[in-house]
Each structure stands twice: as structure tokens, then as C-alpha cells.
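Left out: one protein chain. Kept in place: all the others.
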Amino acid sequence: MRIGFIGLGGMGQGIAANILKAGHGVIAWNRSPAPVEALAAQGATPAEKPEDALQADAVFSMLANDAAVHEVGLDSVLLDRAAKGLVHVNMATVSIAFAREIAAAHARHGLGYVAAPVFGRPDAAAAGKLTIVAAGAPDALAKVEPILKAIGAKYAVVGSEPAQANLFKITGNFMIASAIETMGEAAALLKKGGVDPKVFFDVMTTANFSAPIYQIYGKIIGDEAYDKAGFKLSLGYKDAGLTLAAAKEMEASLPLASVVHDHFVEAMAKGWSEKDWASLALLAAHRAGLKG
Amino acid sequence: MRIGFIGLGGMGQGIAANILKAGHGVIAWNRSPAPVEALAAQGATPAEKPEDALQADAVFSMLANDAAVHEVGLDSVLLDRAAKGLVHVNMATVSIAFAREIAAAHARHGLGYVAAPVFGRPDAAAAGKLTIVAAGAPDALAKVEPILKAIGAKYAVVGSEPAQANLFKITGNFMIASAIETMGEAAALLKKGGVDPKVFFDVMTTANFSAPIYQIYGKIIGDEAYDKAGFKLSLGYKDAGLTLAAAKEMEASLPLASVVHDHFVEAMAKGWSEKDWASLALLAAHRAGLKG
Amino acid sequence: MRIGFIGLGGMGQGIAANILKAGHGVIAWNRSPAPVEALAAQGATPAEKPEDALQADAVFSMLANDAAVHEVGLDSVLLDRAAKGLVHVNMATVSIAFAREIAAAHARHGLGYVAAPVFGRPDAAAAGKLTIVAAGAPDALAKVEPILKAIGAKYAVVGSEPAQANLFKITGNFMIASAIETMGEAAALLKKGGVDPKVFFDVMTTANFSAPIYQIYGKIIGDEAYDKAGFKLSLGYKDAGLTLAAAKEMEASLPLASVVHDHFVEAMAKGWSEKDWASLALLAAHRAGLKG
Partner (left out) sequence: MRIGFIGLGGMGQGIAANILKAGHGVIAWNRSPAPVEALAAQGATPAEKPEDALQADAVFSMLANDAAVHEVGLDSVLLDRAAKGLVHVNMATVSIAFAREIAAAHARHGLGYVAAPVFGRPDAAAAGKLTIVAAGAPDALAKVEPILKAIGAKYAVVGSEPAQANLFKITGNFMIASAIETMGEAAALLKKGGVDPKVFFDVMTTANFSAPIYQIYGKIIGDEAYDKAGFKLSLGYKDAGLTLAAAKEMEASLPLASVVHDHFVEAMAKGWSEKDWASLALLAAHRAGLKG
């Protein structure tokens, strides 16, 4: 198949490279040219304008947020110039409200639209180890499914409305943020009682909580290694905002998500936007009088 | 060694049987006689009175809560009648304040005292697969360590003050309660958006959240199987109370624990004390207008 | 002075009439014609188009929310057609973000801009008993101050940036919502203990809490009179959203506001949008198992 690709950030680069490796042609566009050249060296065709990437069987986009998708025009003007029958696979984590707007815009233009957000970091993207959750009309999904399976280790269809995949992703992010907050509160409580949080996380993550999320963040919190951000607090804050917006949209109150969001606001007020989002745990230490 | 054992409930039975299997003599006492007879058939010596179990190298006790420990007298009168040099291993989940009182009482009587609460259910106790966290004076710990290792799959020393092991256990319970609450809120949000929570938990628990806690409770919540209680809501409520009491004792505020405790209060008010404590998720569904 | 007036809803009618009574000429516009006719009978000049109201010394607008202000064009196109030197007095409760956008638009057009939201209901507006909080540049404020004093019983300048008056108003609304939630939780607790909330509110509102907010809402909650909405729950929900948006904008976490907002979400999910917003107290009764 001929696949357009828009957005070659850390995640997009790895994904696009894997589409190439799977034997498909890729027409790639990015705001800055360097990643396009790098991908061209692996066999991709550079696109001069975003719309060139829409002259294909499908276009994949991996952009940062609602605003980035809107700026490129993938919810509006760009769709006027898309090849007939094109299916757009949007891998960005966007809000539910905007997901619905984008879906409606594609429907008006008679284009296929699949939301396919992913779980995983750039290294997982490069290694083809992403978890991909997709939602959209069955015929659109069927068309792009081989590509999605080629770029992810795990692929699940979670609904027929594209926004449902975004809801799934946002809910998954909420699970992670809530786990981090819990670990942070646990660590502060233990420290006040003279128990080493490292011992606690060692024990728990080889027993009931033997999952990557607890292992990764248990280590960061145990080491108090907040300054080297694997995932910036400001991004976690953005995601926490998407969670509350989804809760509002769906009329489902999420008290834990509200508490976590409040803590993000507080951390932002402290000027911690560039720290790792695990510094929710640092805030718990402050609340316990351990710092500051 | 000669080991006394007090409290042959679901947990105690399995643990005492494993002490016997490890080649030690066991003098067993229980409020009701049936479990004592069953253990005697496996080679234990029945104790007529609780104090008979204290004529040994060490006595293990596994009682339900603060009140049960107090009623038997293990924080007071019974200690007058203990064999010289006895080490008491208290496996119960008790409050921090009471843990300190018991420790002080043992010190006044010149007796050894180790707190060794466990993670795991009766089947894990019977199979010798418990996770045991112990705290106490090094000499007391050294004496009973071979037994603790014999009855658990995982053994960790977490402090030199007995109450530290209780703090560890209480914090572990908070982690579980918070995870259940999070899953419940997640499930309600997804359902309002037409995404099947079962699919969500399937995906998450084979990826970032591939831990027993999420697998076990994800299934219960996905199946809405709240009526057959693996762990009663009233017990989870008790544990949530211990968490807040510990937070107060340590002066470490735990906002998530407060929210979870409030939800337990609400569930009790709804008459759900006998349901599984995963019905925190049922409450989240109510809040979202999905029920009631 | 010649004063334009846009938006003759329940509040606007009373205010515009008081401007007339104070001896000023009023050019009035409203989406639906009836209120314009009514005001014309009191001496106002009907405006055919909104922009006619901007051919004056000052224009007052009293519209429902951000969207209504935007639709009329008071943040954009309408400003192109304003009389030179016009001062716009915006009495609507709008979000901080939008307040800043409107202010910037007026600055670009060289027009004066004052935000002057009010506390009070339509009967207070008609009686000239509103509390008016105003913010803006001193010269713009000076020009319209005589009018603002004529239509309110209490007038305070709270800042030189218009958005500061909106922040004041939003914060005031948060105070009210928090008071209602508190009364609701108090009433549920008392009822569970067999104490009549009416007696409680009678005592408290003649002592420490002898303020209109507690007297008005104490009575509604005591009487459980939620169905006849003095102020709809859906409007309270909107205001609670403005509070959280302001908290985000200012980076000041407001834990109580988050809890109250969650309760509004839950009440909306129960289908209570048309009830009085005091039905936050009904929700507290539900949580206590008193209802449903």
C-alpha cells in the first residue's frame, strides 16, 4: 500500500520506519525537514506539503495534541485535497470533543477515519512493541489493520466510533497517573514511619504489583529521580486535563482524577513543569512535611 | 523448635500446618475447638488455654484485628504467663497505635516481639506462598526467621520497630484499595462512552498493568461479580480506616486514601458490607448514573 | 449620557430600566423583540441592529455566557462599527480566558472596556440592589462609574484589568457553591443522627451564619424544595466549570471546588439539570443512603 505519514517526532519516526520495513511505500511530511530526510534515507518519499501525504491509500498522523492536528488542517482544509477513498489513521492522544469533530469532518468529506492511539514510548515505537487501540468503521479498520498489526506488538479494536479509542487511551493514562499518585502517597507515609520506600517497592513489585508501571515508577520514586524527565510533568498535566474533560463529556465523575489533577496544578504552580511527572510523589513528600 | 500458635482461622490453619511440615512442634489454641482438632490430626498438640501456647520458644498469633488481640490478652495479662525468652510473632494487621502498645507491653515483660503481617489469601497461606514482611529487634527476628522463611514464598525485613511492618502492610493495602477504586472509575467512564471495560482490562493487564491485582480485580469489575465476596467490603473499610489512622499518626496526608475511605462509608450506608470490596466499582457506576 | 444596552433578559431588563430612571438615554437591543418594546414604553430607543447600540457614549451588555457574547460579535466584528471613544461595560459572567480575549479585542479597536459582573437576582436588578464589581482602565471606569452607581446598591472597583472583575465574580460563585455543598453534607449527617436540619439551620443562621446565603439555601435544603429552581443546577455546573478553569489559568489548586464540580457532574448524570442547584444537598442525602 501507499501510506502517507504526517508527524515524525520521537514516536512517528519509529512507526514510519516500521511501515517501511513492512514493505509499504511511505510519503512522509514533517514540520521540520530533518526527520523527513532521515526517513528518506530508509526509502521514504519526502512530501513537500502536508497534502502530498494525503495522495495515498491511507495517511497516518502522529501529532502532539489537538492544536497540532488543527494547525496542520487534518480536521478541515487538508481534507478537501485528500485522495478519494483515503483512510486517515490518527494516532494522537486528542480530547473526546475534538475526536468527534475530526470524525465528523472526515464523514462530511467521505473519507475513512480511524483513531489509533498507542501506549508506549519512542523506544517501543522503534522496536514495533507498541500497544495499539483502534476504533472506527469496520471497513476503514479492515483496510489499515495490516499496517497497525505490523507496527504494534498488541492490537485491539475497541469500538466503532473513533472517539472510543481516544477514550480508551485517556482512561489508560488516568490509570497510570493514579498509580503514580498512589505510589507517591505510599512513599511519603512510609518515610514518615522510617520504612524505606525502596524496600516497599521491591517487595510489592515482585508480588501483587509486578507490572511495568509499578516497577518503572517505583524505581523513580524510590530513587527520588525527578529531574531527568522520561515524561514531563507538563504533559501529564495535559493528559490529566483530557481525563477530566472526558469525565465531563461522559458525565461520569472521577474523584481520583480530580485529586490528581489538583496536584498537577499545584506542581505547575511550584514551577515543576519540566520535571518527570513522577514528581507527584515529591508533592506528597512536601505535604508530609518531608521537604520544603 | 517448639512453637505456640494462637488463631486458627482461614489464614492461621494453613500457616500452622506449614510450621508442622517444616518439622517443628506446634502447640495450638483457637477460640473454637474444631480447627485445633484438625491440626492435632496433623501432629500438633492442642492447648487447653491460650497461655499453654506461650510455653514455647516462640508463639505465632494470627488474629482478626486489634480487638481480637486484646481479648486474648496478648497485649497484657497473657504476657505474665509466658515462658522466659519467648518471642511473639504477631501476624495480624493491627493499627500503628496498637502495634506500638503491644510492643511496649512485650518490652515491659522482657519478651521478644516481632510483627510479621502477610500478603496473601488463605489458599496462599496453605500453599506456603505468602509474602511476609517482618520488623523487630534483630535478635528476636533471628530466632524466628527460619520459621518465617518456611511459611512464606517471600520474606523481607522492613524495620527494627515492630510497628514498621504494620505500616508496610497498611500501606500495601492502601495500594490495593486505590488500584480497585481507579479501575472502578475507569470502568464507569468507559461504559458511559460505549467501550467495554472487559476489553480495556484485557489490554491493560497484558501490558503496563500486568500484575495480579489488576488481573484479579479487573476480572471481577469486568464481570460485575460483586456479590460473591473474596474479601468483604466491611474488611476493606476497616483497612481503609487503618490507613487514615496511620496517616494521622505519621502526619502524612493521603488525599487518595481519604477519597477511597469516603467511598467505603458510602458503600456501607448502602448496605453493601457483605459484598466484595471491588464494589467500590459499583459505586463509581452509580455516580455515573449507570445504576440506581 | 447616551447608553446602548444589549441583552434584555431577566437581569438586563431591570438594569436598563434603572439607567433610564437615572435620566440617561438608552438605545436597546435584544435578540427577541418583546423586551425591547417593553423598555421603549419606558422611554428607550429601540435599536434595529446590535451595532446601533454602539453609537453611544457607552454600551452595556448583559449576556448569558461566553458563547452569547461571541455570537453577538462583541469580541470581534461589532467592534469595527462602534462610535469612537465608546466604553463597553460587560456585565456577563465569562471565563477568565475569554475575558482576556475580549479586553484585547477592545484594545486593538481603541475602545474602552470595563468588566462589571454583578451579584444578585432579577428582583435585585429591578430594585437597583445589585452588588457590582468592576475592573478596567481608570479613565474607562471613570466614565461609566455614575451609571454603575445608579444601578447597584454596592459598587466596588477590584482591579485595573477587566478580567480581574470576572475572577472576583467567579470566586464569589465558588463561595456560594461551597456553602451549599457544606450545608448539604451537614444536613445529611444530622438526618442520619436524627437531628432535624431545619432546627440546625434556624439556630446557625441566627448566630454565626446569619447571612443571606445560609438563610436562603438553609431553607431550601431544610424543606427539600429542589424541584422549583431559583437557579438551575445546570447553571451552577457551568459556573463550577468556570471556577476550575480559573484555578487552572491562575495555577491555584482549589480542592473544594474540585469536589463540588465532581458532584455537579454526578447530579447531571442523574438527570437533575433542571432542579435547583441546592440539590447538591440531595446528592449528599443519596450518599448517606437516605434516598435512592
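Should a chain be cited, it is by its letter among A, B and C, assigned in written order, with residues numbered from 1 in that chain.
Please note the rule applied: a residue touches a chain if its C-beta (ideal position, glycine included) is under 8 Å from a C-beta of that chain, and two chains touch if they have at least 3 such contacts.
Bear in mind the structure is a predicted one, so any value in this text is a computation, not a measurement.
Peer 1: In the intact complex, which of the depicted chains does the undisplayed chain touch?
Peer 2: Checking the complete complex, the chain left out touches A, B, C.
Peer 1: Please pick, from C:L39, C:V133, C:A240 or C:A278, the residue that touches the omitted chain in the full complex.
Peer 2: C:V133
Peer 1: Just checking the interface: what residues of chain B touch the absent partner chain?
Peer 2: Interface with the chain not displayed, on the chain B side: 241, 244, 247-248, 251-255, 258-259, 261-263, 265-266, 268-269.
Peer 1: Contact with the hidden chain only, please: which chain A residues?
Peer 2: 192, 255, 266, 269-271, 287-289, 292
Peer 1: In the whole complex, what residues of chain C lie against the chain that is missing from view?
Peer 2: 96, 119, 131, 133, 154, 156, 158-159, 161, 163-164, 167-168, 171-172, 174-176, 178-179, 181-183, 185-186, 188-196, 199-200, 202-204, 206-214, 246-247, 250-257, 259, 263, 284, 287-289
To be clear about the criterion, only the chains that are shown with their structure count from here on.
Peer 1: Central chain, going by Cα centroids?
Peer 2: Answer by centroid distance: A.
Peer 1: Starting from the mean Cα coordinates of chain B and chain C, work out the distance between those two points in Å.
Peer 2: It comes to 53 Å between the two C-alpha centres.
Peer 1: So which stretches of chain C touch two or more other chains?
Peer 2: 255, 266, 269
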